[in-house]
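Pasting in a structure now, in structure tokens, and then I'll have a few things to ask.
Excerpt of the complex: some chains, original placement.
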């Protein structure tokens, strides 16, 4: 069932949308926390831009730990591993930023991510959500995977009318400009 | 006898199945634990994807130590060395993930791995088993090596009918979707 929407809400995992030369695809961001001392490990054949994106998400969370209900000392007590299956497929770009942030926050707060939600958007150090490419292809792959809600950058609203009506009618699009809005729609029990 | 099934059940070693341009092959994952401070060493001319696969297996075990009957502090007290003979042969890809996890858990729990079992499957940070390529060739090499049980990803069941009947009749295929099932069938005294 890999590549399909999850059957249950997951803690420490979130569904992103990727855009490659071969079209759109879904990907899962997995986060594991282990007792440790602040080491951040990034695996899954990730390119440099995607790794930096994870670092930005991580720093944002560290600066906002208290507001996010995360132990501000978490970084001293844990190692953090972010992995993106499938391990042989190269992945790059900044558009998984908000997905990484969401998976990290889910793992650190133990609040599950809603299984029906896919998301795409670059994150900045201040939690802002920047526009991405390939919304059409990403939406179609989300649709194929059985997702029903797409969190996307507000600045990409102009691209919504490029998505085929047959796909658009089954999907709820949630335009956001800050990570706070992402979390409100992606985490169970928020809103 | 290298390249043949083991004569006895082994602690800290498990048999994987590889798929190269030259066809299928078996490989052995060996694990050594030494007093240390959490260093993970990976040798055997391993490519980056295979190394990341080992890291994913390792993190999974660290997050689930208690359920696996492993001292949660093992990582502070030991260095871990994963080696894959034959040292001159390049190896890569994520499909040894569950074999690495099994060998690591065998070493840490001192429970032997069944000598008749070969296995193939990518592992994720949550212990899920993802599909792999080359099941036909891998099965044929397992057969040649004298193995009788093949643990494989559930999502590869559709590939079973590609395996020649002469090979298939001698092998028991065990489709799995999570590492818990792998361990149940691979470790002595489980099930």
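Think of it as A and B in the order they're written, each chain with its own count starting at 1.
Heads up, the rule we're going with is that contacts are C-beta pairs under 8 Å (C-beta built on N, C-alpha and C of every residue); 3 or more make two chains touch, one makes a residue touch a chain.
Not measured: the values here are computed from a predicted model.
Engineer: Hey, this file places 2 copies; any idea how many the whole complex holds?
Structural biologist: 6
Throughout what follows, only the chains that are shown with their structure count from here on.
Engineer: Mind checking the rotation angle between the two copies, subunit A and subunit B? C-alpha superposition, nearest 5 degrees is fine.
Structural biologist: So the angle, rounded to a multiple of 5, is 60 degrees.
Engineer: Just how far, in Å, is the C-alpha centre of subunit B from the one of subunit A?
Structural biologist: About 30 Å, centre to centre.
Engineer: Note which residues of subunit B are touching subunit A in the complex, please.
Structural biologist: Per the touch definition, subunit B meets subunit A at residues 48-49, 52-53, 55-56, 59-60, 62-63, 72, 75, 93-94, 97, 122, 124-126, 128, 130-131, 155, 177.
Engineer: Under the stated contact criterion, what part of subunit A meets subunit B in this complex?
Structural biologist: Of all residues in subunit A, those touching subunit B are 1-2, 10, 12-13, 28, 30-36, 41, 43-45, 81, 83, 85-88.
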